[in-house]
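The full complex has more chains than appear here; those shown keep their coordinates.
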Amino acid sequence: MIIVLKPNATKKQIDHLIERIKALGLKPMVSKGTERTIIGVIGSEDVLRVQPLEVIPGVEKVMPVLKPYKLVSREFKPEPSVVSAGGVKIGTKEIVIMAGPCSVENRQMLHDTAKAVKQAGARILRGGAFKPRTSPYSFQGLGEEGLKFLREVGKQIGMPVVTELMDARDIPLLEQYADIMQIGARNMQNFDLLKEVGQSRKPVLLKRGLSATITEFLLAAEYILSQGNFNVILCERGIRTFEDQTRFTLDLNAVPVIKKLSHLPVIVDPSHGTGSWDFVGPMAKAAVAAGADGLMIEVHPNPEVALSDGPQSLLPKTFTELVKELRKVAVAVGRTI
Amino acid sequence: MIIVLKPNATKKQIDHLIERIKALGLKPMVSKGTERTIIGVIGSEDVLRVQPLEVIPGVEKVMPVLKPYKLVSREFKPEPSVVSAGGVKIGTKEIVIMAGPCSVENRQMLHDTAKAVKQAGARILRGGAFKPRTSPYSFQGLGEEGLKFLREVGKQIGMPVVTELMDARDIPLLEQYADIMQIGARNMQNFDLLKEVGQSRKPVLLKRGLSATITEFLLAAEYILSQGNFNVILCERGIRTFEDQTRFTLDLNAVPVIKKLSHLPVIVDPSHGTGSWDFVGPMAKAAVAAGADGLMIEVHPNPEVALSDGPQSLLPKTFTELVKELRKVAVAVGRTI
């Protein structure tokens, strides 16, 4: 940690600061520059994290040197992690497609969609039973009944299933019915929820918050790993910006940035990220080219009557065509689907 | 709701669309313009909200006419709401100051701070027992012990208390120990939590999410009101933008905007909004001038050793001076503190 002093910091202030640093068991190294005095602090920055040194008189700013996360970092674990869910591995050379309807609406529709996406090449079935909806008047999901449909259809068709967890009290249900527990963007900093899925060993798909920096995203994952659950898959799904032609701004830059900083697998959700079915194809291809380990895509047999997110869902036929094109891009970057 | 058709929409597509609108029990009114056909839809837009008409072939865009919230709106209730918490009224001519430490650290420190802020003019005591922290390695709060200290000190000093709720399972605890349950920015769209505090009758202080539009903020409040709890206080606490000289961008525009759209009281938190104690004073004054019904300000007797958010806390002495200045601004805009 580097502490930059104000140009007019007094000797008394500097001495007080040095004393406090030593009191924390750390070693200060003072450099007097032409315009500023700077103090480098040797020792574990963890100790410093809880100490707001910025407020000590004479201090202009404190610049941390180390990253605030550990277990999720490449430095902690240089080789990429592979997460295994219901027999499907995420984080290998093979790009894994998760597809299905936004919400589980009924058994038949789920079955038909699952059959179609599996045939097209998807490996994991997605479908929401608990739905986080901006308006209290929107469809809120089928709840446990939806989970049951999901498990049944997954078994029948032979696909592991991923579904959203909104409340820690539902973890036992999810552990029973799902192969991957999804934490949605709006719960990315629901820290109690993060800690509790951290105590499970079930794989967790963690979506990036709408206004989360990549550092905060990795810190949210760190919450889960710090409880012992290393089976975390990160998912970029769009951030909030001023642009309004897309529902969110899908930030594909996050893919190479996270790959550099962390060993965890990263997938991309172009359906929520763009909010519009006609942008899903180009952005899915771009995600694969950027190095994503997987994709999450909404497919609905009849978007006109979908109970949620119809405008961003692909028809099974369009999805099938897309997977064919994605395969070519995957091969071009040395991977498979 | 207005439906704008694509310039090349076919008669067949238009007929299909009209049919669907009628099937929903609504009345379409078709206007053929020089460049576009437009369909106005008469009837309750609630029905339309669940129907993604955008996906029907030939439709270019769907423009809702009505606001998506009801119970929180000025149209539903034109006169301003007053929320009463432990005998203090929020939403009247009197501007209510809530002050105290970021976290409850121990009994003594809380007591000293409470005494000082009460004497300065604060009416409600704040203090966190459950702390939402970006890093899993930061101080996470004292939990129930903190709640007990808060209740005891509040009683002793004679101040109602507000504290953050992070998990729905803690509602019984909060109902017992607190006068106002705070929902933090990171939980603003934790919809399960919103629904459950909606079933309580305890006042709720709802903080705006970091990336929440004002419409989404009002919809989050609507979740609470829709469950029957009308005792909601809204709190602007800064949004995420590109600017990095302040921790967040405190959006004071939200005050007059919400006052126009909603009957709910609005307060402002300049401590979290700016993240820096030396900006708290100017922004607190600005908030009062902009029409806020209250302020939430962090005060700590010794920010150097605070376990959280030291850099944004005021010393009791500075706080006392600030309240004096705030009183003058309040009077200038026809209010009191």
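Worth a mention:
Letters A and B mark the chains in the order given here, with residues in each chain numbered from 1 onward.
Note that in this section a contact is a pair of C-beta atoms (placed from the backbone, for glycine too) under 8 Å apart; a residue touches a chain by one contact, two chains touch by 3 or more.
In this text the structure is predicted, and so the values were computed from the model without any measurement.
Counting all copies of the one sequence in the full complex of this file gives 4, of which 2 are shown in place.
Going forward, only the chains that are shown with their structure count from here on.
Chain A and chain B have Cα centroids lying 26 Å from one another.
Across the complex, chain A meets chain B through its residues 20, 46, 49-52, 54-56, 68-69, 132-139, 166-169, 186-187, 189-192, 195, 209-211, 216, 219, 222-223, 226, 239-240, 277, 303-307, 309-311, 313.
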